[in-house]
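Complex shown without one protein chain; remaining protein chains in place.
And then chain A:
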């Protein structure tokens, strides 16, 4: 599940790296979306009173409903989404996956108990914890995306890594996921909350890797090590070292190797056979498909195909599906608003002045002052 505590650390130490905006500011942008993360969100969030939405046979359709409506919303806002699906998990992730499996079993037990007792809220709670994106979910989503004319990419390994590679190659503008991993893999721009429901009114968070590095005063190598220290999916971290210690140590020693040489091994024992080098390699050189081999093509939606696929067994309302298709067609038909970015060159960025003052403030005050998107203090109340 990404990097432990990284988003909070960034909010504290590199607030200028995080910008908040509205979804409509991303029109005309190609965005790589972490599909597994999305499907998981949909399975959890798209529910009615009795639980997940299902087809006549009792098969879940929440992921399809989510994919259908949220994709339409993105396209209506002029965004060109590309979904990236996970391939096989990397070997290093097996420990993390085992842990998740254990937690799932626990949840299952708790669920059985709650069912016995007939506690509805508890049943719902544990039901959500049991949610898992299966191959079948992913395949159905892919089928739907094809019918909608939206491209998808099957990553050989981790989807975030593939997204990052596509951002680096300039194929897409940003990676949209909730996992902060994407930054560790080297996505220059990470968008969070992009696929959230409109009803939640969550602003889209845009995180820039270069500003993160600037704010933390680290280079990418040290940043990767920092993420491993904070806790990633691929290896353990040192017990007793939280975000604050981690950033201090990395700033001082620049790498985990140096950190290990310099900390008290008795007080902070490193995990046995700690494979941080493996994790580091994974972040640096993940298994991805070459961006040059990826061709992204947005096609016209196949209306009849969608109606056939979604209505009938899957119990979608035909009228709504057809309406959705109309929206897709409309967004495709109209010409796209250009941006000024391409025409003008950025000469200089006014550095946030009065930086020196910021440092003088107490940490507490600083947090407060920067809460509003990091635009700094002095914002009229």
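Operating definition for what follows: contacts are C-beta pairs under 8 Å (C-beta built on N, C-alpha and C of every residue); 3 or more make two chains touch, one makes a residue touch a chain; residues count from 1.
The rule is simple: contacts and distances are computed from a predicted model.
**Q** One chain is missing here; what is its name in UniProt, given the choices "Trafficking protein particle complex subunit", "DNA sliding clamp PCNA", "Mitochondrial inner membrane protease subunit 2" or "Multifunctional methyltransferase subunit TRM112-like protein"?
**A** Options "Trafficking protein particle complex subunit", "DNA sliding clamp PCNA", "Mitochondrial inner membrane protease subunit 2" or "Multifunctional methyltransferase subunit TRM112-like protein" considered; the missing chain's recorded name is "DNA sliding clamp PCNA".
**Q** With the missing chain put back, which residues of chain A would touch it? List them for me.
**A** Residues touching the hidden chain, for chain A, are 16, 21-22, 24-25, 27, 296-297, 332, 334-341, 343-354, 375-380.
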